[in-house]
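Only one protein chain is missing from this complex, and each of the others stays in its spot.
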Amino acid sequence: MRKSTGCQQTKDGEAMKKRNDNKRAYLYSGLSLLLIFVVVVFPILYTAYISLTNMNLYHWFDFDFIGLENYRKALLVLDSGFLAALLRTVLWTVVNMVIQLALAFMLASLLNSPNLKGKGIYKTILMFPWAMPGYVSILLWKTGMFNSTFGLLNQWMERLGLNMVRWLAGDVSAFICCTVVNLWLALPFMIMIIDGALQSVDRSLYETAQICGANRLQKTTMITIPLIKPVIGPAVVITVFTTFKQFDVVYLLTQQAGSPSGANIHTILTYAYENAFITSNYGYSSAISIIIFLLMIAFTVLTNKQMRRKRV
Amino acid sequence: MKRVWSILTALLLIGTIIPMTGCAKKQTDTNTIVIWHDKEDAVVEVLQKAFEEQLPDVTVELVRKEGLTEALKLVGNDPSAAPDMYLFAHDKIGVYAELGILAPITDFVDEETLSNYLPVTIESATYKDTLYQLPLYFETLLFLYNRDLMSDDEVPATTEELYAYMQANTSGDHFGFVEQHSTAYYSIPWINGFGGSLISDDGVPLLNSPEVRAALKYHKKFLAYMPGESEYSTVNTLFLSGMADSIIGGPWLVPSAREAGIDLGFSTMPVVDETGLPLAPYTGVQGVHVLKVAAESKHDTVARVLNVLTDPQVGIDLANASGCAPANALAYEDESVSSDPMVTTMREIAETAVPMPNIPEMDVMWTVMGNLLVAVNMSDGVVETETTKYQTKAEQLIEAMK
Partner (left out) sequence: MSMSQKQKRKALTCAKKISLHTFFVIFCFITMIPILYALSVSFNANNSLLSSDFSFLPKAFTLANYKAVFTEEAVLLWFKNSVILAVCTVAIALGISIPAAYAFSRMRFTGRRPLLNMLILLNAFPSLLSMFAIYKLMNPLGLINTRLGLIIVYTGTMAVFGLWNMKGYFDTIPYDIEEAARIDGANELQIVRRIVLPLAKPSIVVTAVMVLIYVWNEYIYAITFLTGADKYTLAAGLYSLQAGEMSGSWPVFAAASLVISLPVLLIFLYVQKHMVSGLTAGGVKG
């Protein structure tokens, strides 16, 4: 099916093929791996290094190694507020991912309907949220849509005779608003990925299924979804991480200095920002970053194990 | 497909060559001074002109740098990437002084020249008894009013008068007075009006001091006559569209107000009846700072550049070009400056204004104060509980800074 069908080889031959492959593989991917190491891995290592020092305003250029002191400080301070933020972030991620996947899948499938004229135009329009820098869009939403006196939403509410709502003031409504904005920003990417994945599915499989009498739902659940899973897998994982780490949406909508909205919906990164990053204590902030990093990895590994267990 | 490939390869080649031509220049030329800033064109042009006229043999580059404050933390001690000086507000002096990247201004400008400056500006620019900034101009919040809606005699002289005015003139969509009531910067006038302050000079937060509590409690009653939302776009729009008679705002509102056709009136702040002190905003002093790396290698050029800026004419030009209040007292002897109502009002306010703290600990106070205000004003918290809670928060954060 999809796996490569190698011919039968002797054990010796296989070993030699593997060695050759090693050299070739690293030759091909060498540059890429090097760049990734430099730009992505090194900062992580460096942050870990700084987290073990006392680099702060008073020791900016002349910091000393202080071991796990910052971690101790972090764990003492990580109180109930942190836990609440963590849970909220998990909820945020789950809600966003579920809706995103469902909506994107539906839209991508519909976009792939046979003979849909103007498909390209629809796709381009749906990509619009993505074409602007993030902070611009968030600003537009905050001031243009959600503003309680002049925003579009409230102006419409007024015209409909309803009371104006302070959308970003209450915790629940602010959470919903942030989710809407996040979805607005993230859907284009997901749609594009799923669209590409749908294209990779061999149409003939559907025809065969049709002949076997499968209906729409069966075709979707038994052919489409299993086949696109491996293709969209990495993108979904990356999106999960991005959603979890999301800072801009929540911060700019509800907490930016100068325009606080009254809602208290800290996610893990905004919490870290308000409690650590603004102190300019780099050692301490680095420790918190590393802790969050490890948390997310632990989370991923655990979920992976859970999913593997389910499959068996 | 083949064509796509050749195009891609060609691009790849070009792509690696072109960027090479933008290599970094090393700042070793002692006759070039780079000044970073994030100010608007009007101010920059005045300074550029002064430099060109008075220092024709020195190249002064005023380079606009967004995110100046963070960038300085990164490059502060690196001669090849750091600027020689930068033009910015004074409140970051403490931070950069602790980083150890600033040089004292007194190394370049003599005491006598400095004595011409308004005391509050020199005070603002001093950290741990060292002067780190050469002040250029300053700004404070003003009491602005729409003279079509609030006549000159109606301008409240005390806060109770203001309250009465608000009661009489606020209904539905129309407000007698608006302000960003839950933003830290705008709560300062009230705090200072009760003789309180957010933080002591040696970095101890004072959020649960009796003065701050009194201010917050007193201020609460004004909220009933203001819009629920405190963010700047709402508040400013209300004033600019004539839906609010008066506002406490900064000089940056003035051009927009004039553009909107509002007949602007300026006034000093009302006095708090209880304490007899006026609502006293922070002064923000904009000026030039010198980086140590430049001080060492380009001492004389730096001194010359700074001394150009001490000329009162620069102050006068700044006031004329952009409505800034000059820091140099001599500039006020000029007719054009002393007749500008906004500039003179700011100078008056500066007599009783409090310099914005420039200690590093202040950095965390903004967020904490903002949250405190939201808790008290928007979420209807009890003043005593909230101030205690946020006092602890502030102490924790300041502790975490070390």
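When the chains are written out, they are named A and B in that same order, and each has its own residue count from 1.
In the analysis below, contacts are C-beta pairs under 8 Å (C-beta built on N, C-alpha and C of every residue); 3 or more make two chains touch, one makes a residue touch a chain.
Just so it is clear, the model here is predicted, and its values are computed rather than measured.
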Candidates A:L76, A:V136 or A:M307 - the one touching the absent chain: A:V136
Residue, one of B:R64, B:K128 or B:K221, that touches the chain absent here: B:R64
Of A:L87, A:I176 or A:I238, the residue in touch with the unshown chain: A:I238
In chain B, positions touching the absent partner: 1, 5, 8, 11-12, 14-16, 18-20, 22-24, 36, 40, 63-67, 70-71, 74-75, 78, 80-81, 173, 232-234, 236-237, 240-241, 243, 250, 252, 256, 259-260
Interface residues of chain A (partner: the chain not displayed): 2-5, 18, 21-22, 24-26, 28-29, 31-33, 35-36, 38-44, 46-47, 50, 107, 110, 113, 116, 118-137, 140-141, 143-145, 147, 149-152, 155, 184, 189, 192-193, 195-196, 199-204, 230-235, 237-238, 241-242, 244-245, 247, 258, 269, 272-273, 277, 282, 285-286, 289, 292-293, 296-297, 300
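To be clear about the criterion, only the chains that are shown with their structure count from here on.
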Averaged-CA centre spacing for the pair chain B and chain A, given as whole angstrom: 37
Chain B residues within the chain A interface of the complex: 73, 76-77, 95, 98-100, 180, 182-185, 227-234, 237-238, 360, 363-364, 366-367, 370-371, 373-374, 378-379, 396-398, 400-402
Chain A to chain B touching residues, read off their complex: 56-58, 60-61, 73, 77, 143, 147-150, 166, 169, 257-262, 274-276, 278-281, 284
